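Here's a structure for you.
Rest of the complex left out; these chains stay put.
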C-alpha cells in the first residue's frame, strides 16, 4: 500500500481521532480548482494522455528539478526534444531516483495517483519501473482515462485554466458549445501585455489592439483594449485575473505621467526601473478595472525567474529554476491600497513565496483591508508542513475568513485530487489540534473545515 | 462552557499532565503589568465602565479591524462618533460576526472575560447578543465592577500606564494621594517630544520647556527639559520609558552635530532622512539618561502606522491599520550599543513585529549584551502560537533569563487576567514539552515557570 488512510493526521491518538472525524465531513466534497495550468484543449479534444514519461515527468518541474539537482542531465530525460525516443528509458531513470522524493509532496501526490488511479501498490523503484510503465500505459488508452472522464471521476465542480490575453479561447468555446456539462473557465493572465520584459511585449499589445479594434499606440487605447479583452474572457465565464510580477510593487501615477511612461515602454526606451514602475502602475490599473467589472485579482509576486542562465538559454522558460526572493508587501501595495483598498467590489488575493511575510505583513494586511484575502501556500510551500506553517502564522491575526481555501496551481492534471486531498487533510489536522487544545469547539471545526474545503473558494473567486 | 480548564495545554496526555502541574504553581500569582494602555483616570475617578459596545468594541482595534476586513463599515459600529446612539445595535453587529474570531487570541480573551467575569456560558452569536448585552450592562453598574474593585479582583500587583511627557499625571497623583493601596505607575512615552513626525512636535517641546523652566530652543535646554520631565515621572513611581519608532535605528552624533540637527528639526526644516536620524540620535540620548537615572528603556520598532490613508484622514490614528515591517536590529542598534552596550546600569527591552528577527538577531544580541533583554511577543504575536514561536526561537540562544516575562500592552482592562493567563499557560505548555522530552527537569521547570510569570518582570522593570 502506497498511501495510508490516516496519512498526515497527527500521531497523538485523541487528536488523530478528531482529524479523522473532521475529514469525513469534507472528504467527498466537490473539488473547486480556481487557479491552475491545465489545458482547455485536453477537454475540448478529449484525446488520451501520452505515455508515463510525458504524462508525469516532462510537464512537472518539481520532478525534473530534483533529478537535475542530483546530477541527472535533462538530455537523459529527453526534455526539450521534439519527440520522445525512449519513454521507457526516461521512466526507468525517474524510477531509479524515486527515493530522492522521500518526504516531499511530489511523492505524496504521485503515490496517490499511482494507487488510486492505477491500482499500483508497490513503491516505484528500478525494480517496479516496468510494471508501472506497462500498467499506466495500458490504462491511459482506456475510455475511463480520457480527460473528460477523469474530470468527472475527480468530482471537479470548477476548473480554471490560465490564459494569455492573446489566446483565442477557442478550446474554451468548444467545451462551452459541446453538450458536456463541465465548468472549465479561463483566467486572464495579464503578464504578456502588462510586463515590458515579457517576450514579444510590444507585439502582444499591437495584437490585442487589432483584436479589440483599439489604437494601442496610445495609453487610452491600450487601456480600452485591456478592458475589451477582459470582457471577452468574462463572456466565457472568467472570474479572475492573474499577475506574476517579480515584486508586489504598485504605483498610482497621474494619468499624464502614466501615459508618458507607456509611451517610453512601448517604444522600448524604458530602463529596468521604468519597466518595474510600469508593472507597478498596471497593477493599479487592473485594480481599477476590477472595481468596474468585478474580476478578482490574484497577485503572485516574488520569484526570480529563470535563475539558471545556461538552462534558460538552452531550454527556455519554466525549467525548474525559478527561485523565491524576499518580498515586501507593506510598502509595495500602499499606492494601490491608498486608491482602492476600501472598495466594496474589489477582491485581491495575495500569494507569497516568502513565508516570513505571513505573520509580519500578510495576515495584518488581510486582517484589515476589506479588499484583501490570502491565497493558500504557493508552489514550494504547497506541502504539508508549508500548509501547517501558513495556518499557524496567519490564523491568529487574519482568522479563517480572510483566506480563500486551496488552489492546486498545477499542470499535472492527474495530481489534482491528491493535492486537494492533502490540503483537506492538513486543514483537518490543524483544526483537530485546535479542538484538542480546547481552542475551538468540534462543531465549529466541522463548519470551518467545510468552509476551507469548499465555501470560501467559491465566495472569494465569485464562482 | 466557553473556556475549558485544560485549554492551550498540549494534547499528548503525559505532556498535558506536566503542563497542568506547572500551571498550578503559577495560576494564582499576582499579575505584574509593566506595559499597557489603561487610563489612570479610571482608577482616579472609579466610575462605572460604559455599555458593552463602548467597553469591548470601540477601544479594541483587534476587534474592529477584523470586522472591517470583512466589510463591516466603521460607521455601522458608530466608531469615531461623539456619542453612541444605539449601543445594542453595535453589539448585535459584533455578535453576528463573532465567528470571524475563531482561533484568534481575541476570542480567547473575550470568552475568558465573558465567562469568568460575567458568568456567561453560551457562545456569543446573533441569538445570544441580547443576553450578553443585558447581562454585561447590568453587572457594569454594580460595585464589584468598578475599576478599583476589578483591579483588586484581578490580583494586580503593579499596573503601568503609558503617558505623554505633556501629561500632568494628575490622575496618577490622585491615586497616590488616595488611601487606596494600589500600585499604578506612569510610563514615560517619549515619542511626542522626540519624534519630529509626531503631531504638534515643536509645540510639545515648547510646552515641556515651560513646564520645566528650560529654554528648549537650544539642544542643551531641550535635553534638560527631558531630564526634568523624566524626574517628574520618576517621582510618581515611573520605572520605564517607551519608544515606538518606525525602525530600531540609533545614532551617536558628536554633540555639535546633534545640536545642529536639533536646530533643523525644531525649525521644521528637516527632511525625512534627518527626522529619522533625529529619532535615532534620541534613542541614544535616552539611553544616556537611563544610565544616569535608571529608567528602563522599551523599544517597540517596526510598525508602518496609519497604513490606510482614507481611514486615517477620516478617523485619525490607531484605527487598526498599523502594519508590521521588516526590522533590522543588528546594524540599527550598533551606534547605541557601541556607546552604552556594556553599561551595568542600563536595561533596554527590545520588542519586534518581525518574527524572523527572533533567532537571527534578537536572541544573539540579548544573549551577549548585558544591557539587552527581550520583551514578550508583541501585538499580533501576543497569541498562543506567537508565544510558542518566541520561546522556540529565542530560548536556545538567549536562555530564559534574558527575557522579561509577559506584558499585556492593552487598553482593554477587562482582558488583562485573560491575557496573563494565556501567557502563563503557553509558558507552561512550552516547559512541559521540554520536561517530556527530557530537556529540563520538572523541578527546574517549576522554578522557571515562576520566574517567567512573576520574578523576571519585576527584576527587568525594576519594580
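The first chain written gets the first letter, and so on, giving A and B; residue counts start at 1 in each chain.
The rule is simple: a residue touches a chain if its C-beta (ideal position, glycine included) is under 8 Å from a C-beta of that chain, and two chains touch if they have at least 3 such contacts.
These numbers were taken from a predicted model, which means no experiment stands behind them.
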Number of copies constituting the complete assembly, 2 shown: 3
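Assume only the chains that are shown with their structure count from here on.
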Fitted rotation between subunit A and its twin subunit B in degrees, CA, nearest 5: 120
Subunit A and subunit B, separation of their C-alpha mean positions in angstrom: 40
Of all residues in subunit B, those that touch subunit A in their complex: 3-4, 6-13, 65-66, 68-71, 99-105, 108, 123, 304, 307-311, 320-326, 353-356, 380-381, 383-386
Subunit B-touching residues of subunit A, taken from the complex the two chains share: 10, 12, 14-15, 326, 328, 330-331, 334, 337-338, 341-342, 344, 356, 359-361, 363-370, 372, 392-393, 395-402, 433-434, 436-441, 444, 448
